[in-house]
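Incomplete set of chains, arranged as in the complex.
A and B are the chain letters, set down in written order, and residue numbers restart from 1 in every chain.
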C-alpha cells in the first residue's frame, strides 16, 4: 500500500502519558460506546498526551473482532486528532498480527503496540516484528510484558530490533526490574529505541530520570501521572518526586495483578465516567471489603471518589 | 482384560478417522485452494470419516481471519456433505472463541474442537466451554492438548463438562498418557463424553480397545488409520493390530514435535496433493538429511512416495 499523504501521526515525536484504557461495558457485557467517549474526553481534559486501547487492561483478550473495531473506531473518532490513539495487537502468529495492525491503521490509530509471538527464539521474534512493521505505515512499539506473554526479550534483541526494523520505534517496557532493563537497553546506544514505562507507574519517576519518553499504563487517576510528567519535563524534579511519592500508596494499591482492573473500573464508575463496573469473565471481581480497602487508600492520599472531574494533584 | 467387542458408545453418530489437515500454501504463502480441494478429495478417496481443519497441524495460529474463512469454506464446499468438516477454535477469550465457532457454523462445519482458555481454573474453563456451546447449534469437542495450550484438564472436569454442557459431546484427547487418562475419564461414566484419540495415532489401537470413537490426528497416510479402524470395527482385532504395528515406525517418525508438519507437507507434496511444501514462519523446515531419513522410514514400512493415490495397507 503506497501512502499518498503523510500520516498525521508520523510527524509526532511521541512522548508523555498515554494511559492504557479499560474497555467499558454495558450491564449486558457489550462495549459501551458512551462510556468510552466519556473516558476519551476525560483523558483529554486531564492533559494526557494520548491513549492506548486494546491492551491487557483493556481486556483485549476478551474481545471479539467486532468489539475491537468498535473500541478503536470510537476512540479515534472521539479523540478527533487531539491526541494519538495507540492500539494493542495480540495474536497467535504474524498473519493475525498484521491483520490487526492494518485494521488499526485504517481506523486511524496513531500506532500499535505489539505483543511478542509465543516462541522463545530471537530470530523468529525479530521476523515477527519486521513483518508487522513492513505491513503498516504507522509506528510500532514492542510490548515487553513477559508476565502475560511469557516471551523473554533480551536487551540485545530489543536494541537490534529498534535499530534495524524501520517503523519499530518504541518499547512499552514491563519486564521487571524495569529501570535496570532500561539501563541495559540504553547501553546499546541511547537512540536505539524510544522507551515508555508501564507496570502501573510503579517506577515512573526513576524511568523518567533514566530517559524514558513517558508512560503507557493503567491508572484510574491519570492526572497524577500527568502531574509527575509535566513537573519533570519542566525541570522541577523535586516536585515530580513529591507528587509521585504522595500518590504512591494508591499507585501501588491499584497495581495488583488480576484485581487491578476491577479497582480501575470501580473508580471510573464512581468518577462518573463508566456506566458500569462490568468485567468480562473470568476477570476477578471486587467484593465489599475490597471496595472499602480501596476507598481507604484513596482517602489516605487526599483524593475522593465523590467529586467529578480531574482532581488537583499539586504538592508543595 | 482387553475387550474384543465394540464399546457401547460406538453407536454415537460421530466416529471414525477424521484427519487433522495441514493447510496448503502457494509458494507466496497464500492459502492454496486447489491443493486444499485435492486434499479433501484424497481423504474422501481413502475412506476417511470426516476431516478436521484449523488445528495446530493446520497452522491455525499462523492464519489471518480471512485465511481461516477460506480454509473452512473451501473444505466444506469440496466435501459437499460427503463427510463432516470439523473446525478448530483457538482464541484468547470466550468472545473470540464464540465468534470463530459461529463463523464455522455459518460456513457449514460439522462441529468445532475448541482449545481451552489459558487459565488454570476449573470453573472458568467450564464457563468458557458452556458459553461457546450455548452460542452454536453444532456439536463441540474439547481439545485437550496441554503441550500446546498449557491448560490442564482433570478427568473430573472433562466428565462434568460432558454431562452438564449440552452440545459439548466429544473430546480430542492429547494429554499423555492418553490411554490411562481415557480410563480415568471413563470411571466417571462410560457415556459422559465421546473420546477421540490424537497424538499422531501413537496409541490408536489401545484407544480403540478402550472404547474411543475414533481419531482426529495428523498423519500423511490416512489410509493406514482407516485400515486399522475398519479392521477393528469389523471385529478383526488381530488384523487391526498387525496393520498398526506394521506402520508404527512411520507413525512414530512423523509424530515428532515441531518438525512433524514438515514431514507431512513433504509427503502430501510428493503424493501429488500439495503444490508446495510451504510452511509459514517460524515453522521448522526440512533439510536434505531429514528428507532422506523420512524416505528411508517410508520404504522400511513398504510404502513409497512415487505412487499416486491411496496405498494398499492390508496385512496378513
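Here, a residue touches a chain if its C-beta (ideal position, glycine included) is under 8 Å from a C-beta of that chain, and two chains touch if they have at least 3 such contacts.
All values derive from a computational prediction rather than experimental measurement.
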**Message:** Assuming all chains share one sequence, and 2 are in place here, what does the full complex add up to?
**Reply:** 4
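Note that only the chains that are shown with their structure count from here on.
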**Request:** Indicate the whole-number Å distance between the mean C-alpha point of chain A and the mean C-alpha point of chain B.
**Result:** 40
**Request:** Would you pull the chain A residues touching chain B in the complex into a rising list?
**Result:** 59-67, 90, 92-96, 98-99, 117, 119, 121, 123-124, 127-128, 280-282
